[in-house]
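Only one protein chain is missing from this complex, and each of the others stays in its spot.
Letters A, B, C, D and E mark the chains in the order given here, with residues in each chain numbered from 1 onward.
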């Protein structure tokens, strides 16, 4: 951790890292999150019969749009020229769960984890919003990094 | 669920609910989420010794700002004149977890759950961002509605 | 036009109208626009076989989101607490045209034409974006106000 | 169209194209749109005597600002480092029409048509807003691509 | 100061004030700032001969747009339904200074000082931007509240 500690602002204030000296490389990050529904809500969503309509398409678009605005939401994130964002959904029948996987890519000087996370979590919030008229105790859970490649710290993959 | 079904767009398309006929009442919502850290990261955060500095203050401000922009992020949400937003943190030593509680209030025609959720999840993402240089396998989990009051559906409280 | 002329800034500079003295009434506006495609593009869109996928759903969500941000885009528009926005599509087989109708509602001190127009035109731009890989000479045309009600100037309707 | 079809998401969902492998070249796009006014409105605009003031200057600035935010408005657009945006107006006396031409330039991996279109249409919406106190049946029409150069598909020009 | 002290968060963290209990009254605020130019720059601006063109019109529109987005920029500000924003310029020949006066109005539960200040300072920054190609040592100075009325604390006026 010596490298990181050398970065510490002496008084503990929040700070943006200067990435100007970092190499510009291809960066990929994939994040996952899960929306746990009741059986009834899951069935309505699967049948596209929710009062507010098509939850997953709405969530996909919301997630992609949010990824592009990560730098506005997360104070110490850098603006990045994203070359690709995707949000994918896997409805898991047995557990009435929507598994959301979001991917971001760029050629840049810093990683795109936060863009992938923002896409995943805003997609999850949108699923919640589309379902909340029929269920209040929805759970958004298990949000974690699945994959990251392209930076100095090498490839991270837990899939 | 008859009430909701009467809202369904015949072809399942996403749609915004017209709230123009709803009563303008005092609305409160509280959402919770959790950031599970490693012991080492938790200790660095607690000692305000993270490379990027003060994680919780940065996360609080990010969460409050994000709540005010919920309508830009969640497609079918209405713009609301929020009268109050707060984001509170409880570091839980035993489990190396930061419990985040976000609250939103308005006098309006629709609930503020999404604003509370957005504040909580963007605060959690900011904690992740402030800690990610020292730990990659951070988990954001257990995001759920704790309290909601003020609408036609009455008070919901699981605390 | 005496009423309007009394508002004129003596030097012709752009100005925002003060709506503080206007009555708060229910306001509705509906705007229309048209995207004229080639036969081939129209058929791909109708078959949901465009390279970038589902054009109309994406356009609907983009239009609704844009309506909520009209005050950020149009300099002299007031921020309004929209109670409802909708974007509807009618594909017209004979002319290979997508007719877009956007509606906005609020209870406020000024009309919602610009919100309806912004929804319609951003939806049209999104249809263009979703189709542009297969056709470059798409036309967006015939954008006009269909209906406006709720203000001092009475109801306007050309449908 | 084989190239495009190979991009198709198997289930027709909306998707962002990955531009990470595309060459970074100089890109230019020019779009046109038209605002058709009544004789009376046209004369007021030409005399800079509209109630809300200088319509064209306001529209120019609104169009330039909007071009820079295209990636926030059009879901599948990529954020681009625009090097130039311009919006030009040609008032056509005979037809009481304002012809708007918008141009965008970048050195990037994808075209700038959507930025040019967004500038043109937001400028047109702003002209509408500045004139709507004196005329309700304004038409925004004839929006099309005039020129595009710099990408793999070669130069397109209809001027 | 007893009233304010009762609001203090026990640990000194930043917080948003809950304005939900405040009376909804007509609120006005006027702020002033000054851009001090060199004689040469002032003359170019006055002759509308700056390389980037009409500085004051651009600054006026930028200031009005920024006022509407104050709640996005200033973390603890509330979103407000502004009914009026204006930015006025007085070029002072003797001192080569542009005096900027910005006014904001709303009917709301909290004051509009920050909206007036944001309009004034973003207008000043825009004047700087329009002039910076010809002068680097421009000064933005003397930014202060001129007038405030409508809240519990009564009218404040230093004009």
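As a working rule, a residue touches a chain if its C-beta (ideal position, glycine included) is under 8 Å from a C-beta of that chain, and two chains touch if they have at least 3 such contacts.
If you're wondering where the values come from, they're calculated on a predicted model, not measured in any experiment.
Among the displayed chains, contact with the absent chain in the complete complex occurs for A, B, D, E.
Considering the full assembly, A:109 is the residue among A:25, A:109 or A:135 that touches the omitted chain. Interface with the hidden chain, as seen from chain E, comprises residues 1, 4-5, 7-9, 12-17, 33, 48-55, 57-58, 61-62, 65-66, 69, 73-77, 113-114, 117-118, 121-122, 124-126, 128-130, 132-134, 136-145, 148, 156, 158. In the full complex, chain D touches the omitted chain through residues 26, 57, 60-61, 64-65, 68-69, 79-86, 105-107. Think of the hidden chain as still there; on chain A it touches residues 13-20, 71-72, 75-76, 78-81, 108-109.
One rule holds for everything that comes next: only the chains that are shown with their structure count from here on.
Two chain pairs, C-D and D-E, are compared here, and C-D has more C-beta pairs in contact (counted per touch definition above).
For the pair chain A and chain C, the distance between C-alpha centroids works out to 31 Å.
A straight line joining the Cα centres of chain A and chain E is 36 Å long. In chain B, 13-17, 57, 61, 65, 69, 75-76, 79-81 are the positions where the chain touches two or more neighbouring chains simultaneously.
Taken as a contact graph, the chains fit none of the simple arrangements: neither line, ring, star nor complete graph. Across the whole structure, chains are in contact as follows: A-B, A-C, A-D, B-C, B-E, C-D, C-E, D-E.
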